[in-house]
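The structure under discussion appears below in the form of structure tokens.
Only one protein chain is missing; all other protein chains are in place.
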Amino acid sequence: MSTEKSRVAAEFIKGLWKENPVFVALLGMCPALAVTNSAINGLAMGLATTFVLVCSSILVSLLRKVIPKQVRITTYIVIIATFVTVIDFVLEAFLPDIHKELGAFIALIVVNCLILGRQEAFASKNNIGMSIIDAAGMSAGFTFALVSIGIIREVLGNGSIFAVDLFGKSFEPWIIMILPPGGFFSLGFLLLFFNWMTERNKQKRSKTA
Amino acid sequence: MSKEEKMIEEGAEKEPSSFRLIFTLGFAGFMSGLILVGVFLFTKPIIENNKAEALKKAIFKVLPGTTTFKTLALDNNGKLAEYNPSPESKKGEEPERIFFGMNDNGEFTGVAIHGGEPGFQDIIGVLFGYDAVGKMVIGYEVLQCKETPGLGDKIFKDEAFVMNFTQLAVEPEIVPVKKGEKQNPNEVEAITGATISSKAVVRLLNKNLTKWKTAIEAYLNENQISTPAKDE
Partner (left out) sequence: MNELIWIFISALLVNNFTLSMFLGLCPFLGVSAQLQTAFRLGLANIFVMVITALASYALNTWVLIHAPYLRLISFIIVIASAVQFVEMAIKKLSPELFKALGIFLPLITTNCAILGLALFSTNKGYGFLEGLIYAIGAGLGVTLALVLLAGVREETRILQIPRLVRGAALNLIIAGIISLAFMGFAGLFG
């Protein structure tokens, strides 16, 4: 029982940190950079992706014994595209402002390599419970990455966080950060930070060993 | 590559019938179609309502005092006539429309015209209110703008620039001038540091006014419309 529990925790945590889809696996970078000019947009994108990833994982895992191997990718894509269209319509109906802000990038969730990748690598081989945990962990990691990039860019580029003004009028915003180059720079330096952390952990471990 | 080869090998072992493959895909497509039609029918009225509300809000903003409006489009004879979208009309083939605003007493408040023009970064979309009798632009709302934050986006964030469009004469044509140099009623003070965006807005106004002016005047004459007498 305890091993089962620890496996659940491990599957969840791995998506959040060790196999973080953006910072470590470098998947889904288009949305990670395109919509993260503010923290709130990053969060909205993360949650929309979470919905699609979790729902598709459930369905794929349920049907994993029924779908013939030869047509599995096409079937996965149909499933994913269905959920993306659903979230697209729902956002447009109930949160039109967010929908306008994210624009075509909601529809582009469908080509986020992260989602198809998890279906192929995990949901098609594991039971529903585990697939949900895996999808939730990966989505949490993705959302975490998007929100952190969003926060960095919004604080530096607009002087605010979740649209709350931080520094007052005297702050001269670093506008370049909310423009496209700022996206590349933010993610570049975050990756640098992740590399450094990994390296440091490795060195610590080898010292104790 | 190796994955594909493996797939082919495995497939050779126990090949499912083509019927099963086609059936799976067909069934997946069918189910997805069902779900999508359901969600589509459920959200469509809400989405359309949202859009109509947003349009209404923008029109009321650019035409002060407006409480109702009529949608007009050019008919086959090049004349303005009330436009009712028929259910048959295809998306993308709808004619361009303008909006005639009226106040509580049914008096004419102005025309709201929508236009787009390439700015600094991408197309700028603007809805503006045009007082066809006084020949003035009386209101202005940016609907679509991807201009540089802090510079180009002043076309809707900068109070002083927006004030340019509350009483702007349109004849002979609207002219952009440097900040602080406005002398005539048909001049717009451009934003320092965002000249291209400012000029794009002016160009947009001139273009769309030329495009609609004659048709609007003909419509006003035909229907004997004049603006409500102003008390000022």
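Order of writing sets the labels: A and B. Residues in every chain begin at 1.
We adopt the following convention: a contact is a pair of C-beta atoms (placed from the backbone, for glycine too) under 8 Å apart; a residue touches a chain by one contact, two chains touch by 3 or more.
Bear in mind the structure is a predicted one, so any value in this text is a computation, not a measurement.
> Give the residue, chosen from A:13, A:95 or A:113, that touches the chain omitted from the document.
Answer from the full complex: A:113 touches the omitted chain.
> Suppose we count only contacts with the excluded chain; which residues of chain B make the list?
Touch set of chain B with respect to the missing chain: 1, 29, 32-33, 36-37, 39-40, 90-92, 118-123, 148, 195-196, 199-200.
> What chain A residues would touch the chain not displayed?
26-27, 29-30, 33-34, 74, 77-78, 81-82, 84-85, 88-89, 103-104, 107-108, 110-113, 116, 176, 179-185, 187-189, 191-192, 195-196, 199
As a working rule, only the chains that are shown with their structure count from here on.
> Rounded to the nearest whole Å, what is the centre-to-centre distance of chain A and chain B, using the mean of the C-alpha atoms as each centre?
33
> So in the complex, the part of chain B that touches chain A is made up of which residues?
7, 10-11, 16, 20-21, 24-25, 28-29, 32, 35-36, 39-40, 43, 46-47, 50, 54, 148-151
> Which part of chain A faces chain B closely enough to touch in the complex?
On the chain A side, the touching residues are 66-71, 74-75, 78-79, 81-82, 85-86, 89-90, 92-94, 96, 157-158, 173, 175, 178-179.
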